[in-house]
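Could you have a look at this structure, given as structure tokens, before my questions?
Omission of a single protein chain aside, the complex is shown with its protein chains in their original locations.
Up next is chain A:
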Amino acid sequence: MRHTKPKFNNVKSKKASSFHEFARSTNDAWDIDDEEDEEFLGTFNTTSSIQNQVPTIYIYLSVITSYFYLCAPHSVRSTLQKQQSLPVRPIIPLVARISDQNASGAPPMTVREKSRLDKFRQLLASPNTDLEELRKHSWSGIPREVRPITWRLLSGYLPANKERRELVLKRKREEYFRFIEQYYHSRTDEHYKDTYRQIHIDIPRTNPLIPLFQQPAVQEVFERILFIWAIRHPASGYVQGINDLVTPFFVVFLSEFVTEDMENFEVAALPLETQRNIEADSFWCMSKLLDGIQDNYTFAQPGIQNKVKALEELVSRIDEDIHNHFKRYEVEYLQFAFRWMNNLLMRELPLRCTIRLWDTYQAEAEGFSHFHLYVCAAFLIEWRKEILSMVDFQGLLMLLQNLPTIHWGNEEVGLLLAEAYRLKYMFADAPSHYKR
């Protein structure tokens, strides 16, 4: 059992009050961490104490805005919608650096990180990047500075040969925009209009709390990417949840051009060419990812059904207590794990954690299609204590559908991945190693 970390007291909901309680109750712990950081780094981070206050302020803000909502006459609805998308989480970064801790800012780089970054730069600069070596280093997290290029390489979008990269990029980006010219107008055709309608409904609902994704320029990018992908993959077409999968790529490729406060960055202010490159790269990398998990989204979603069954089987071996507890209270794995598979845990984790998770998924062979199963098992076991303390169906479901990860950062994801790796190592090649 691994329960050394302080945990959320109120695990039942993500609601403002409970998070506020959490923030209050853990203020001390966060302060201590920062002091240690400062000592360790030998530097002084002037903003850390202010930043620590932010989650609380954020909660106040959202309490105020939702109160405002409830009282408002409905004629001011659209104005209020704009208010709702005011910056609400300015400090917690969308893209965290290796060293970024949870709710604190970005402390200066440690010596170790510096040498890691140098190693990546060296690999990337070689005439033929050693992809095996790159994967090995990426497994434990890719430094933010080199993440965009590393993701392009690991996804198979860019070739290892450095000389060819520019040409490939140019060709692929042109190819994508030819698709747009050729097909995007067909979104109003009888044959495709249902696909487009569904995408159009879902886009404003993608990351609704982050202002960046409410910008028309960004929403149009998502619509084009998803529509083109959908009509090129008729076996699955567009399925809700795929919209989420564009987000990490878009954010990572945008991060090359934004240094801070990405949540509020005005994308339309970038040169058109840059915007187009981000869009095309996001499309191709997302396509590569989906190639590996398309059976998650085909008729009857067999990929997901199989993975949920495999998760059940795995948990029954690694943690009989949890498994029996679910049985006793008639909790079915499908009731919570369907979404874990369909959205690759993106709905359960903050975006910065998903990005870190995907460093590893892209470094693993079959990361998204296979290793993800072990990550889900490790994620479930992570909440062992909370799960076993719930003694009714309702409590269990409410917990499992609202796991309190809002404060998670690289450290938590790192531990999760280490545990997943251990499980994979123990069970992948010896499926009957632990018989129940």
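Everything that follows uses one rule, which is that contacts are C-beta pairs under 8 Å (C-beta built on N, C-alpha and C of every residue); 3 or more make two chains touch, one makes a residue touch a chain; residues count from 1.
Criterion: contacts and distances are computed from a predicted model.
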Q: Would you mind picking the UniProt name of the chain not drawn here, from "Protein kinase domain-containing protein", "Ras and Rab interactor 2", "AP complex subunit sigma" or "Ras-related protein Rab-15"?
A: "Ras-related protein Rab-15"
Q: Pick out which of A:T129, A:T150, A:S282 or A:N342 touches the chain that's been left out of the picture.
A: A:N342
Q | Given A:P143, A:G241 or A:G367, the one touching the chain that is not displayed | A | A:G241
Q) Just one of A:Y297, A:F326 or A:W383 touches the chain that is missing; which is it? A) A:Y297
Q: Could you tell me which of A:R164, A:H185, A:R328 or A:R422 touches the chain that is not displayed?
A: A:R328
Q. For chain A, which residues lie in contact with the unshown chain of the complex?
A. 1, 15, 66, 69-70, 74, 77, 80-81, 84, 198, 201-202, 204-206, 208, 236-237, 239-241, 243, 297, 299-301, 321, 325, 328-330, 334-335, 338-339, 342-343, 347, 384-385, 388-389, 391-394, 397-398, 401
